[in-house]
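Got a structure for you, written out below as structure tokens; questions coming shortly.
Excluded from the complex is one protein chain; the other protein chains are retained at their positions.
Chain lettering (A, B and C) follows the sequence in which the chains are written, and residue indices restart at 1 in each chain.
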Amino acid sequence: MLIRCERQGTALKAKPAGELDHHNADFVREELEGMLKDEGIKELVLDLSSLTFMDSSGIGVILGRCRTMQKRGGKVSVMNMSSQIDRILKMSGLYQLINKIG
Amino acid sequence: MLIRCERQGTALKAKPAGELDHHNADFVREELEGMLKDEGIKELVLDLSSLTFMDSSGIGVILGRCRTMQKRGGKVSVMNMSSQIDRILKMSGLYQLINKIG
Amino acid sequence: MQAENNMHISFPSYSVNESFARVVVGAFAAQLNPTLEELADIKTAVSEAVTNAIIHAYEGTVGTVEISAALIGRTLKVEIRDRGKGIEDVEQARQPFYTSSPGTDRSGMGFTVMETFMDSLEVESALDRGTTVRMEKHIGADQNGSGEE
Partner (left out) sequence: MQAENNMHISFPSYSVNESFARVVVGAFAAQLNPTLEELADIKTAVSEAVTNAIIHAYEGTVGTVEISAALIGRTLKVEIRDRGKGIEDVEQARQPFYTSSPGTDRSGMGFTVMETFMDSLEVESALDRGTTVRMEKHIGADQNGSGEE
């Protein structure tokens, strides 16, 4: 698991690579929360193009970051997910809380 | 497992694709022996570039075809093997019986 | 291809084995030439059940997770067992969004994912005895098998 992060204005673009399961969830959460300590970040954009697997542990990780961003009036967006991950996100109702870009 | 065969003069070029283990050995043997019924074929050239795995069952298959070709004064050559398959062929002493092309 | 096949595997409840378990069941199911989507469905469902055994059943302790799988015709049957703490109310546990760990990043969607991605899901559990999750999935007709396996 690796996460590439890039600040773009008030947005943080994060691109996790690998398999987002329970085993890797703590690592991803801690990396993201570390970056999000900067309260100037108002949008977290998750580029999921390099995720080769995600299960409901990934939903938990995204949902948790939604809470972090909502507390500061910010938001979470996702982009470039595989059709499998798109199905999981749909199933979980997450698209009512996050933006789907593209 | 799939084998692409091509006649080039008195040579038969065969390119097995997949994993050459015991499970697939019968299939490969039968396909090759079927083609080699044509006694006009004096050289069997095995292009191993599409083999993703080979163990000692593959040595047996090649050795068996050597016998078929030797009976008619023909020969067997191999080409484009991975370094792993090259090591197995070396270990087995097969290069004393077959040509390594390239 | 064998008309019937089966396998049993067991491993300790370390989270590093979540991906191992997915690969094992995926490789076994691959004998039915599933589509990439079917394969992803199976791996995801197995991942959910194995993760639950690791985090809920054994909670911080280390126990054994067992998986049995069978191919019968074109159906994969898979069973994930633990001997952990068990589930008091299975019906409640299966509700979407229900989780017994609300403070954490658990989404409560594990059982819902299993149910959605597989054709059937059965959960048997007894307190302090453990939980068995049984799932089945039919694998659509072999599109591109080369016939000789």
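Here, contacts are C-beta pairs under 8 Å (C-beta built on N, C-alpha and C of every residue); 3 or more make two chains touch, one makes a residue touch a chain.
Nothing here was measured: the structure is a model prediction, and the numbers come from that model.
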Residues belonging to chain C that touch the chain removed from view: 1-2, 5-12, 14, 16-17, 19-20, 23-24, 27-28, 31, 149
Touching residues (missing chain, whole complex) on chain B: 19, 21-23, 25, 29, 53, 55-57, 59-61, 63-64, 83-84, 87-88, 91-92
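We adopt the following convention: only the chains that are shown with their structure count from here on.
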Contacts with 2+ other chains: residues of chain A: none
Multi-chain contact sites of chain C, meaning residues that touch two or more partners: none
